[in-house]
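Removed from the display is one protein chain of the complex; every other protein chain stays in position.
Let's turn to chain A:
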Amino acid sequence: MTISTIKSEDGKALTIKIQGRFDFGEHQAFRDAYERIPRRPAEYVIDLNETTYLDSSALGMLLLLRDHAGGDEADIKIVNCKPDVKKILLISNFEQLFAIQ
């Protein structure tokens, strides 16, 4: 398992943790992580602490999550990025769509 989810105690936030490479191979697992929960949380946290690499299909998957979570109203934080991973997110100017911490 490279993708795991944790729900906060009050149930308002969903944390999705990705270990290893975040690319097209994780497509289904990533979707399942947020689609298979009964109620939509108010906030999403993507924890990339253990993510080593991220490609353009991963960026696409983040866009899918954003769409699922309400598009412009979505509250998605991307946390604990390693420098290389953060660089890819910033090159693509994804800080305009996601709160990158």
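One rule holds in what follows: contacts are C-beta pairs under 8 Å (C-beta built on N, C-alpha and C of every residue); 3 or more make two chains touch, one makes a residue touch a chain; residues count from 1.
The working rule: contacts and distances are computed from a predicted model.
As a check of understanding, state which of "Fused response regulator/phosphatase", "Acyl-CoA dehydrogenase", "Hydrogenase maturation factor" or "Molybdenum ABC transporter, periplasmic molybdate-binding protein" is the UniProt name of the chain not shown.
Of the names offered in "Fused response regulator/phosphatase", "Acyl-CoA dehydrogenase", "Hydrogenase maturation factor" or "Molybdenum ABC transporter, periplasmic molybdate-binding protein", the absent chain's UniProt record gives "Fused response regulator/phosphatase".
Thinking of the whole complex, not just what is shown, which of A:Ile3, A:Ala29 or A:Leu59 touches the missing chain?
That would be A:Leu59, which touches the missing chain.
Which chain A residues would touch the chain omitted from the figure, given the whole complex?
56-57, 59-61, 63-64, 67, 72, 91-94, 96-97
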